[in-house]
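All protein chains but one are shown at their positions in the complex.
Per-chain numbering from 1; labels A, B and C assigned in written order.
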């Protein structure tokens, strides 16, 4: 089982860094171009949320990503220690956004749900948020 | 100042992951294609050394990379907690390799020295090795 | 780090916007600013978004597009989109963008559409 941990400053210029890094790790599963783009998209959504919602655009926060490859699937957790969420169900509602003034479209969670095989959200107000994503690339290997 | 920390298993398939990740971080300095390739080359050398020399091809070790961008320069440390080196001066001698049987060419350090602006090597037998590389990309900004 | 290039062409009452590169939250401001300044010309009504060179976009890009669409609604303007890659297209679909925008094959078909609308 292969794993990595990546931590970086909560700066928006790290959004592209994060999605390229995770997709470079996932390259070991031999994904299609389309799958690579999907991975980059969901990582971009989760990391952007950590920066603008979790840390409210403060640049002194830390975003951490744990990744692992297991049974042909990419498992990724994106973690921030920011403001957290009161109501995860509301947050996951399609088109809901707490920041319409920032031209947020409110479909970040919808995209993560649609482009991944599983998603778990763990959040507590004042403590932060952990998003766990699982995306199958190769057919599951019986080991 | 922007920073990151990346840790991953000492597996050779992570060599390409590591060099792509670091060069994606360095993209913020707007490097040329040539500079990106140079960054990828030196990271590949240092990470490969951590895996085959530091951890002697064991896959249960951890390689850690610290990166930061400061004054137009990329600073990267590549760290392993492997066997370390008795004699760093000998190790850095061009063409010296302790593993000629593995078809090592002994020019990893020479390449790091030539393609970077500064390199520091810190190693202790039984404790591990830390390589610090600095590569200037943009002209130094007076702040 | 220049991840996105924006070329904007004015043709009559239509803006042709060609995006090249990656459109994420970090790049959203740049795209918004450029498009807003072009939209400040009061005769501009329609927007044609050519995504042929857009290699990456996430929901921040959707937000920028919807924001500009809202600016042309009072002008009875139309939003036309062409040449998005598979992933970008799928994202636009997920976002319901094709309920308000017209999907066209290319810039030529887009210009025919807005011509008919004159």
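The definition used in the following text is that a residue touches a chain if its C-beta (ideal position, glycine included) is under 8 Å from a C-beta of that chain, and two chains touch if they have at least 3 such contacts.
Note that the structure is predicted; figures quoted are calculated from it, not measured.
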Checklist line | Hidden-chain contact residue, picked from the options B:6, B:24 or B:52 | finding: B:52
Next item on the list: In the full complex, which bits of subunit B touch the chain not displayed? Write them out.
Entry: 12-13, 15-16, 19, 34, 37-38, 40-41, 44-45, 48, 51-52, 102-105, 107-108, 110-111, 114
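Throughout what follows, only the chains that are shown with their structure count from here on.
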Next item on the list: With centres defined as the mean of C-alpha atoms, identify the chain lying farthest from subunit C.
Entry: B
Item checked: Separation of mean Cα positions, subunit B and subunit A [Å, integer] -> 28
Item checked: Distance between chain centroids, defined by C-alpha means - subunit B, subunit C (Å) -> 42
Note to self: Can you list every residue of subunit A that touches 2 or more other chains, as numbers and ranges?
What the structure shows: 13, 16
Next item on the list: Among the residues of subunit C, pick out those that touch two or more other chains and give their numbers.
Entry: 1
